[in-house]
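Pasting in a structure now, in structure tokens, and then I'll have a few things to ask.
A single protein chain has been omitted; all remaining protein chains appear in their positions.
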Amino acid sequence: MSTNYPWHWIIEWSTPGTAHMHAVNKVYAFGQSKFQKWIIVDYVDLGKALVIDGKIQSSLYDEFVYHESLVHPAMILNGNPKKVLILGGGEGATAREALRFKSVEKVIMVDIDDQVVEVCKKYLPEWHQYSFYNSKVKVIIDDAEHYIDNTDEKFDVIISDLVDPEEAGPAVRLYTREFYNKIVNKLEKNGIFVTQSTSPVLTPTVHAVIFNTIKSVFKYATSYYSYIRSFEGIWGFVIASNDINVENVKNLDVDNMINKMAEGKNRYYDNESHAHMFNVPKFIRNILEKEKRVSTLSNPIYLPA
Amino acid sequence: MSTNYPWHWIIEWSTPGTAHMHAVNKVYAFGQSKFQKWIIVDYVDLGKALVIDGKIQSSLYDEFVYHESLVHPAMILNGNPKKVLILGGGEGATAREALRFKSVEKVIMVDIDDQVVEVCKKYLPEWHQYSFYNSKVKVIIDDAEHYIDNTDEKFDVIISDLVDPEEAGPAVRLYTREFYNKIVNKLEKNGIFVTQSTSPVLTPTVHAVIFNTIKSVFKYATSYYSYIRSFEGIWGFVIASNDINVENVKNLDVDNMINKMAEGKNRYYDNESHAHMFNVPKFIRNILEKEKRVSTLSNPIYLPA
Amino acid sequence: MSTNYPWHWIIEWSTPGTAHMHAVNKVYAFGQSKFQKWIIVDYVDLGKALVIDGKIQSSLYDEFVYHESLVHPAMILNGNPKKVLILGGGEGATAREALRFKSVEKVIMVDIDDQVVEVCKKYLPEWHQYSFYNSKVKVIIDDAEHYIDNTDEKFDVIISDLVDPEEAGPAVRLYTREFYNKIVNKLEKNGIFVTQSTSPVLTPTVHAVIFNTIKSVFKYATSYYSYIRSFEGIWGFVIASNDINVENVKNLDVDNMINKMAEGKNRYYDNESHAHMFNVPKFIRNILEKEKRVSTLSNPIYLPA
Partner (left out) sequence: MSTNYPWHWIIEWSTPGTAHMHAVNKVYAFGQSKFQKWIIVDYVDLGKALVIDGKIQSSLYDEFVYHESLVHPAMILNGNPKKVLILGGGEGATAREALRFKSVEKVIMVDIDDQVVEVCKKYLPEWHQYSFYNSKVKVIIDDAEHYIDNTDEKFDVIISDLVDPEEAGPAVRLYTREFYNKIVNKLEKNGIFVTQSTSPVLTPTVHAVIFNTIKSVFKYATSYYSYIRSFEGIWGFVIASNDINVENVKNLDVDNMINKMAEGKNRYYDNESHAHMFNVPKFIRNILEKEKRVSTLSNPIYLPA
């Protein structure tokens, strides 16, 4: 090499004309499961990261932003979460955050890919903090829908931490109205459902349709947003409930509730971050206003859209 | 070519190990001025864009987010801006936004690069909307500091829309304490200064030092943030005044003030966007807390840092 | 930009998993004709270059290697070329080389794209050396096949300097047996046909099929190769005749013949380069041996293959 430029790169394509390049410092492990190709790398800019099918899942740089954003609003809006269901969540960090809530008695994590779960156990201790081994946690290797169809359990909080609905991937049907209708039936009274919902700027249509679909199923639903540098943009979440009004919660006293309900300290989610997350930039509100479609099994939304 | 992948790209390097790739659909114009290399392209993802020395200045996709973020908070916090000074701002969109305020009588725009200004006049009408030709506007081709040193004018609002402080670029001294001290002297009573201040996530040190430097000069100063996809991240702004308390303005009634003070409708900046911008994610607050340096002529901050 | 890495690139994709990146120093001109998207750039590594639809056509770095390889063997094997037909050849360098042969009385150049021809006239004087304005040269803007179908002229040498047979491009039918049969009828006694034939290493199937197709039409045909750095590999040419045995010419005394027949000095093609070109590396011979297909209108070959 005639330069000292980095030579090992992962190029994450956001659109056919947009990509983000990250230089790889080191490879921890690499493999191909039944479902997906995964690699755990050390990025020059983001540190250790899990990449599945060319898409970063999270990095040490800001996994806490993603996982606190995903877990905490649902938990405090529920107020007293005892049983938590996590769909996906292979890194174990979603379970880690759920376990911080003192009321939690049981966390069930359903992930389709046992190879990825094993790899996360081994290589991502900074993420899971041994939550896999916590006696309150049960890991089930199963398709999320198959699990939902066959369980008798109900939950206070259901967290969907699934991969994006890629056309060729396994998750498209897990973002449809039919699936969300099944979710409703697995929620306890005052139950909350929350899901990551792709980026409102990089994949605005998919994001808006996920929001619409959930909104068409639940009585209350709202979206909120965190900037996650690892994902190269603002990331969307949709939170919903049939009993708790999750809308118009911009001024929630998060600090107080986290302080009462959870152990340890938050690294991201607090009053001011909450206000940032739930006050939505106008360009995102515009996207939501324009898109009317919902995703159904017969007419699903998926990436690229 | 054996594929239909795009082949014409601009690769914007954020760090030696991070880059953003944008496919170019079309080149409008390309040149090299005394100060910088510029190109006006049509990006596949962002539409028409001005790129200077490899760094996107703004694109049609969201230049309004940037320019409303830069101009409007300062104008409404001043309350009655008559004379506005713009440092840089070659695209003419900063002037365009300033002119929307009914109280404005004079806009002076000082840009060092006459070639870039001419090119923007010719190729970026969507940006400037003919503000260059408005009788209230005066364009002066000069170094910003040289202008400041030699003018007798004072201003209600001074807006710094300069290129980043690149080590090899012309703007490093325009981000130092010495320069900001000169700015103070050119502000009218209740005058407001605002500047773009790089990205708190991509170049956190530079951002924090700019904030500290301004904070060390003005009685009141605060930073705020908008996500700008063209810039691949959250972008920072610092606003300051010796007379107006620009801090703790999270709950400003922006809608009402814009409605009274400005003509036309905002595309981005409104009450909810304002709350998003001024409620700062904790990871950014942490950056500001940790960095103590200020930038001075003898010890300036610049990129890469 | 936080680095001084080049930021303006053309990425030439050879296969879906292979690409060559060239940094652009300067853009001379850029446009879109009825047929193709073209750009004339100054590459950091190769100097001035013409790129059409993402594929470099030639660069100042080694256009002489390509154009001498394409023109000279055919001219000296004919021995006394008076009338030369060039299909394509927009840069004007193929005509330039043909005109160096003293016996030449007429050069007809048929190119489909008048915009590209005009652009080459204006921006590529180093290539054409004003051959466009030589009284022996006639430029006809036409589809090559349409011209062939309608002319009564016959030629001593026909040179096909067309773009590659891209699936979506205009040249696929100009590499079929049906077209080559038309070529045969336009050759004078002792006439020679030569064509560029893509790279035997980057697109081996297409190269081999072009060779087979020509071989199926002409009594004598052989392929030869030059390394052209601008094309990132060995490049193939096929030469054929019904009267002159163009095979087994490895030991031709090129120096003597060029000296007698042409004006000026060759920069590449001489005895030793000729031996290099006509002695074929075994891995290329293997490719030719394995491929049996020919390209026909009903079953044409094209890129990607």
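List of remarks:
All chains are identified by letter, namely A, B and C, in their written order; residue positions are counted from 1 within each chain.
As a working rule, a contact is a pair of C-beta atoms (placed from the backbone, for glycine too) under 8 Å apart; a residue touches a chain by one contact, two chains touch by 3 or more.
This one's a predicted model, so the numbers in the text were calculated from it and none came from an experiment.
Hidden chain, full complex: it touches shown chains A, C.
The residue from C:Asp62, C:Glu97, C:Glu145 or C:Asp164 that touches the chain not shown here is C:Asp62.
Of the candidate positions C:Ile192, C:Val280 or C:Leu303, contact with the unshown chain belongs to C:Val280.
Residues of chain A that touch the chain left out of view are 1-16, 19, 26-27, 30, 32, 39, 51, 53-55, 166, 168, 202-203, 303-304. The set of chain C residues touching the chain not shown comprises 5-6, 11, 14-23, 25, 43-45, 62, 65, 201-202, 226-227, 229, 232-234, 250, 266-270, 272-273, 275-276, 279-283, 285.
Just so it is clear, only the chains that are shown with their structure count from here on.
In terms of inter-chain touching, the protein chains here are arranged end to end in an open line. Although chain B and chain C share one sequence, what matters here is the overlap of their interface residues, and that overlap exceeds half of the numbers used. The angle of the rotation carrying chain A onto chain B, fitted on C-alpha atoms and rounded to the nearest 5, is 180°. Note on chain placement: the centre of chain A and the centre of chain B lie 34 Å apart, centres being C-alpha means. Work out the mean CA point of chain B and of chain C, and you get 50 Å between them. Across the assembly, chain C contributes 5 as residues in contact with two or more other chains.
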